[in-house]
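Omission of a single protein chain aside, the complex is shown with its protein chains in their original locations.
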Amino acid sequence: MNTSGLMLFWVSAAVALGSAVGTISMRNPLRAAVSLLIHILSLCGIYLSLKAHLLATIQVLVYAGAVVVLFIFVIMLIGPTANEQRAPRAVGTRILGAVGALLSTSVLAFTLVRHDAQLLPIPQCPPGAGAECGQFGGVTAVGAELYLGSMVPFELVSILLTVAIVGAIAVAKGKTTATSPKNEGPTTPEGAA
Amino acid sequence: MLDLIIRFSPLVLVLVGAAAVMLADAFSDKGQSNDLSTVTFWAFVGASGGAIGLWVQGDTMALHPLVAPFLAADPMALLLDAVIAGAGAITALLAGAYLREHQMERGEYYVVMLLAAFGAMVLVHSTHLLSVFVGLETMSLGVYSLAAFRRTSPRSVEGAMKYFLLGSFAAALLLFGMALLYGATGEMELAAIATALVEGSAHNTLALLGTALITAGLAFKVGAVPFHMWSPDVYEGAATSVTAFMAVVVKVAAFTVWVRIAVVALSAANLADPFSGWPPLVMGLAVASMLVGNLSALVQTNVKRMLAYSSIAHAGYIMVGFVAYAHSAAGGDEGAGDQALSAMLLYLASYAASSLLVFGSLIWAGSKGKEVVSYEDLKGLGRRHPWIGVAMMVGALSLMGFPPTAGFIGKYYLFQSAVNVGDGLIPLVIFAVLASAVGAFYYLKLIVVMYMEDQEQEAAQAVPMRSVHLWAAIGLAAYFVFRIGIAPGNYMEIAIGAARAL
Amino acid sequence: MGIGEYLALGSILFGIGATGFLTRRNVLIQLMSIEIMLNAVNVVFVAFNRFMPSNHMGQVFAFFVIAVAAAEAAVGLAIVIAFFRLKKTVVTDAGDSLRN
Partner (left out) sequence: MSSWILTALIAIPLVGALFLAGAPRKNEGLFRWGSLAFMAVNLVLSISLLSSSWETPGLRYVVDIPWIEQFGIAYKVGLDGISLWLVLLTTLLTPVALFASWLSVNQRIKEFAIAFLALESAMIGTFVALDLFLFYVFWELMLVPMYLIVGVWGGKDKIYAALKFFLYTMVGSLLMLVAILYVGSQYHALTGIYSFDLQDLSRVALPYSSQIWLFSAFALAFAIKVPMFPFHTWLPDAHTQAPTGGSVILAAVMLKLGTYGFLRFAMPMFPLAAHYLGPTIAAIAIIGIIYGAFCAWMQKDVKKLVAYSSVSHLGFVMLGIFSLNASGVSGAILQMVNHGISTGALFILVGVIYDRRHTRLLSDFGGLAAVMPLYAVLFVITSMSSIGLPGTNGFIGEFMILAGTFASNALQPWSRIFVLCAATGVILAAIYMLHAVLKMFWGPVTHEANKALKDINLKEGLALAPLMLLVFWIGLFPNHFLKPMESTVEQYLARYQSKLVEINRDDSLRLLPPELASGAAAPIDEEAEQQAEQQAAARKPSGDHYVVGALEAGSHTVSATAR
């Protein structure tokens, strides 16, 4: 990997880590969402350093363009209550959770790094290699893999999107008023659906 | 193309059903009542029939190369298609009765239910990490939204939220495991992963880590301890017809795909070693699930919560079959391994039938505004309404594992296959039977409140609902409970056939 | 420069996401944490793919993860909205009408 590639990786990695920490530590969800946006964009850099050009594009389009926007939309909809109040409860379990998660992750990371030696180095395209080698990560090659090789799961994802849409509608369409939690039977009819 | 449609007719029929329901719902007038549950029912029956037909036909022709890596059409998938579609059919009837009685019937319910069942069926057909993931998410997203379907109820939405958050977390774990497995082997097709692992070209540590993470993710989906925290809340909160669907379909599909991944992909000697690979992990999960599930179920006052914990315990029993499989596979005894797998499949089917019977009776017992949720509500029910009492008693006895019901045959077969492995698993089996004796206590409590306790005069009495849909559902579930319980021979044969072909 | 750095990055990001999920009580932040975890998995997939470039399955899988993550966000946010309508809050600790 050349120097610019290395630079790209380290800078993107640093930004990705920083913004990820930012996302999970911000009190204001809006700021967290912006931080998430930065995180997602920084991952594009990682993808580019791995020669996954198409994926980097999709990442911007879908994640930055759709998912984060959806988040921001919902945060706006909910308004200022979206801010987390200081919750006095369960500090101990939270710290435990954080320590546990970080510990297990570092063990995971350490193990994975240690096994670096066993893995192959990044294959470099030998000079004068065929088009296939040069095509790695390109639109044509990935597209062929995606739409031909993985046609079946691709079609299945359409069902998944349908179920997500219909499910989201079923959950959130129209106005709802709460019934008392004590009287579990939904005695009042559903709000205007 | 036509060939493919026929080969996957159960899935196609469910999709067609979903489309039909969607259209019928969209083009109907506002006030006009549509019997969408019947449409859903027949779609599921068709799918079930398709699966049975394909089984009988015994087609073994190669699939189209574009499909072959992702979806199999093997006997195991067909068997589980039939189970899922059958359970779907019964829950569709239950929903038809329940939702109408409690005035929350909306067309989306059936669409989401059909599509979630479709996801479950994709899952049982999956032979590739990608289709496993997509199928799992299709099913899960559907079930998350079904869990939140009773959106006026804080409990329902809360349970759904918990389920969604933890479920997504588990999906991420599963995904990370898949990534590591991919990194270890360079393959995503289950059979190819196995080949790479067996040939030794794989990276051992990566594979082990991946296996552990995948096991954790799947353990979450089946509701095994310690990944069970979501299940009591969501069981309690969700509409009862949703709980029934969730308890049965999700569990069946998740266990099936677990079986497929473990047996097909993670079969390499070092991963499936009875003492150092995933089997001890599963054994730990099994013991913890039986213990925690049964003990927690003892102290519940809400019947749906009790059933949630009992389903955790049942997941524990099923995992005994897993351990038995691993032991016999390691011992090179293929026959015993097939038997253990088929025992798991049969247990799943019998669990499905008996759960549906209990949930159906629970739905039956309540009417509008007076839903039955606690033991208190059931007091004296067996005396006032003998048929509900009998139905629930049979279901409870079947869950308890009492002859001559399906639950007994399921337990018998499972424990027999574990005992056959040899002396090593006897302590586990003894633990399991003692756990099920503890389980007897809370199922008996159902019978106690229904028959033996008298209700105070002033307490509000549960008034049963009246619905042909419901009676049909109860009848079907009861039929299967006794059918498997009294004449299990050919079901065992089918399950063995499915396991052998895996 | 080998795969180790990528794997380390991926697993650390995954850990950050998991930490956020386990420690925060704001549903929106928890959802974002899950997105971070899914992205971390994508990094791992793509990195592995780079070292086994005979096909693009790793990248393709990452596509699917992105698609599923979007769908998941849609359903999740719908549930959050429903929750908010009933509870006027997005803090999961407020979910205490269960378990009694």
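Some notes on this structure:
Labels for the chains are A, B and C, by order of writing; each one numbers its residues from 1.
Assume a residue touches a chain if its C-beta (ideal position, glycine included) is under 8 Å from a C-beta of that chain, and two chains touch if they have at least 3 such contacts.
These numbers come from a predicted model, not from an experiment.
Contacts of the undisplayed chain with visible chains (whole complex): B. Among B:V12, B:V198 or B:A440, only B:A440 touches the chain left out of the display.
The residue touching the chain not shown here, chosen from B:F44, B:F164, B:Y235 or B:F415, is B:F415. Touch with the chain omitted from the figure is made, among B:G142, B:G217, B:G337 or B:P488, by B:P488. If you put the hidden chain back, the residue from B:A97, B:A365 or B:L397 that touches it is B:L397.
Counting over the whole complex, subunit B has residues 383, 386, 397, 402-404, 408, 412, 415-416, 419-420, 426, 429-430, 433-434, 436-437, 440-441, 444, 447-448, 451-453, 488-489, 492-493, 496 touching the chain that is not drawn.
The working rule: only the chains that are shown with their structure count from here on.
Subunit A and subunit B have centres, each the mean of its CA atoms, that are 29 Å apart.
In this assembly, the C-alpha centroid of subunit B lies 26 Å from the C-alpha centroid of subunit C. Across the assembly, subunit C contributes residues 7, 14, 17-18, 31, 47, 52, 57, 60, 64, 68, 71-72, 75, 78-80, 82, 85-86, 97 that each touch 2 or more other chains. Counting partner chains per residue, subunit B has residues 130, 134, 137, 141, 144-145, 148, 151-152, 154-155, 157, 160 touching two or more of them.
Note for the complex: subunit C touches subunit B at residues 7, 10, 14, 17-18, 21, 27, 30-31, 34, 37-38, 40-41, 44-45, 47-48, 52, 54, 57-58, 60-61, 64-65, 68, 71-72, 75-76, 78-80, 82-83, 85-87, 92, 95, 97-99.
By the touch criterion stated above, subunit A contacts subunit C in their complex at residues 1, 5-6, 9, 13, 16-17, 20-21, 23-26, 29, 32-33, 36, 39-40, 43, 46-47, 50-52, 54-55, 58-59, 62-63, 66-67, 70-71, 74-75, 77-78, 81-82, 84-85, 87, 89-90, 94-95, 97-98, 100-102, 104-106, 108-109, 112-116, 119-123, 133, 136-137, 141-142, 145-146, 149-150, 153, 157, 160-161, 163-165, 167-169, 171-172, 175-176, 178, 181. Looking at the complex, you find that subunit B touches subunit C at residues 129-130, 133-134, 137, 141, 144-145, 148, 151-152, 154-155, 157-162, 164-165, 168-169, 171-172, 175-176, 178-180, 182-183, 186, 188, 232-233, 236-237.
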